[in-house]
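A single protein chain has been omitted; all remaining protein chains appear in their positions.
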Amino acid sequence: MKQTLVTGNEAAAWGARLVRAKYIPNFPITPQTECIETLARWSADGELPGTYFDRMESEHSVMSAAVGAAAVGTRVFTATSSQGLLLMHEVLYIAAGMRLPIVMANISRGLSAPVTLWSDHNDFLDQRDSGWLMFHAENNQEVLDMVLQAYRITEDPRVLLPAMVNMDGYVLSFTDEPINIPSPGQVEEFLPGYDPAHTIAHGRPITVGPPVLDEYSIFKAQNHVASRNALAVIEEVQDDFERIFGRRYHLVDGFMLEDAELVLVTQGSMSTTAKAAILEMRDEGIKVGLLRLRVIRPWPNEAVAGALKDAKAIAVIDRNVAPGKGGIMFPEIIETLYNLDRRPLVSGFVVGLGGKPQTESKVKEITHKLMDDLAAGRPRMEWNDLEET
Amino acid sequence: MQEFKSLKDIPEQDYFTGGSSTCAGCGPSLGLKLALKVLGPETIIINSAGCMTLLPLYPNTPLKASWIHNAIENAASTAAGARHGLDMLGDKDMNVVVYAGDGATYDIGFASLSAAAAKNERIIYICYNNQSYGNTGFQWSTATPYGSETKTTPRGKENPTGTTVVNKDMLKIMGAHRVYAATASLAYPVDFLNKLGRAKERDGFSYIELLGACTAGWNYDPRLTIKISKLAVRCGMWPLYEIEHGMLNLNKDFSELKPVDEFLNMQGRYRALPPNGVERLQGLINEHWAELKEYNGQRYV
Partner (left out) sequence: MREEEIPYKGIEGIPIIREPGNAAKVNRGSWRLVRPVHHRDKCTRCKICYIYCPDAAINWTPDGPEINLTSCKGCMICAEECPTGAMTEEKEGA
């Protein structure tokens, strides 16, 4: 299959184009701009027939307009980053509560203050409890594939929830990588048109977003169950995806886990660097593997526990921080393992905030610290990248 | 659309039922009931958080049209999304109509409203103006008139006036967006519904601001909703006019305005407004009325 050089931003834009999104409300923010500029150019050139590209006046309005369009049964795409995602925060909960399958790319960037343009994962992890499905890509091929899969998953009647496809700003958003861009016909085969039964239509007057009294917890539970349902749907769609596109994904991405005594838990683009470091450490005889979290919500509990249960020690590498607590995924991993018969030692590392590059040597350093922790029988919670420059 | 000449012309079909939990005598409820007579069932009402959000209460709704309640500050952008979504699905006939309070319109949702108007989206935006944050119990908004007491502008020793800020001139602001902008009154339903009918025919954004008399907040006997609405027009507190292509058209002209006192005396919110406050308010009304008279039939914005 022909490979094309595209950036992560362009890969997300290709996703929106190929799924035939009918409505794309947008507002520019670094580093997402190139994604919507690409769509704007295509729209101006007539390459997005049947799509309305709508320039809004804020991200809050972007998500509000997305809700309006999805509530009348339209397939919607948008993209944002960082502060923009935070401005949407209120409406994210509403989109999920109304069970509207909007798909949004978030090109992650650290949060102000102080201002940074570079990537870390606090922006989307801050939306972790919004009810959205949360996916995180490692590379530009996965960005495109995730957008395609996200629509298929969110529009499934067992799910009907919005989904966020996250990628690391700059590292992916502005880096050209060779990827396969499928044909429109292939995507149409994978993802038919969207015809929801729970939205407003001619002759079907309904009330969307009414206040409730006692039913609140019932609806929240439905949101939860729908999200849990997505686990099975994510696995199910892989057969069709592989048949049509020749690629397959899993709930978690395991790398050299079979005999691994040490496991690094990572997310996003730093996983590629870590995998390279692992190959070198394997040559040195260190039994280390990697588990990349690619589905954050719903939380693939069994897949994570299954992948980690035989490890002796685990380093959770968080490119994010909850001040006063530590890395955000660190306790999630510990909780996942807590009820196992035998619990591995788990250390937490906060790294790469504000886009600080994660090199192979840093990954090796973390691995050696984990070996020390295992030998000492004492886990740690550590901050990296604190050297002043 | 055929313009209505009198009450008798107004359609006898309602797309609004009783059973809601709004107050007895609620002005904004009446506004929506009337509006739906012209809009019909193939309409989506986009509501911002406020009193009207309580019209539907799961699992019941008084609406025989569709309804989306999103949040408070985003009715116009939600409406824009619904409009374009419908258009992209080929459903051009469905009306998309915002029904939002003044706090959601003048204050927190203004950016969203301004953008939708500037883009001339095919939306009818009705602001039911009860001159306060009504649903939270009557607090100050930038639509609250000078001299009105609210829960966040109470009269006291240091401030006997209550609201000291003069309300925004919203119609002028909307007129400056080069859209159709009009005021309307519950006491003049023929005028209101004809304006709505014209807005429905327009291929662009319309802004209609309806004075939404509020029995609980303004503190008056619910039976007086129409009387007070009428008096607001007669005393110049709520002149009926429209702005189209920047031109002003005064819909109800009077050779002389009634003094504001009678209007104030009917409502608890103006109780104990000191005489100099009444004087200042009367001055503001006279000034606005003189401006409308001066520009009537001419370019206004």
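The first chain written gets the first letter, and so on, giving A and B; residue counts start at 1 in each chain.
Going forward, a residue touches a chain if its C-beta (ideal position, glycine included) is under 8 Å from a C-beta of that chain, and two chains touch if they have at least 3 such contacts.
Remember, predicted model here, so these are calculated numbers, not experimental data.
Colleague: Out of A:M98, A:V304 or A:V363, which residue would touch the omitted chain in the full complex?
Modeller: Answering carefully, the residue with contact to the hidden chain is A:M98.
Colleague: One chain is left out of this view; which of A:A226, A:M329, A:L353 or A:L374 touches it in the full complex?
Modeller: A:A226
Colleague: Specify the residue from the set B:E12, B:D93 or B:E256 that touches the hidden chain.
Modeller: If we include the chain that is not displayed, B:E12 is the one touching it.
Colleague: Touching the absent chain: which residues on chain A qualify?
Modeller: 97-99, 157-158, 160, 197-198, 204-210, 212, 215, 218-219, 221-222, 224-226, 228-229
Colleague: Take the complete complex as the reference. Which residues in chain B touch the chain that isn't displayed?
Modeller: 7-8, 10, 12, 14-20, 22-27, 29-30, 33-34, 41, 55-65, 186, 189, 215, 222-227
Note that in this section only the chains that are shown with their structure count from here on.
Colleague: Would you tell me which residues of chain B are touching chain A in their complex?
Modeller: 41-42, 44, 46, 53-54, 56-59, 61, 63-71, 73-74, 76-89, 91, 93-94, 111-112, 114-115
Colleague: Taking the complex as given, what residues does chain A use to touch chain B?
Modeller: Answer in residue numbers: 22-23, 25, 50-52, 54, 56-58, 60-62, 64-74, 76, 90-91, 94, 200-213, 215.
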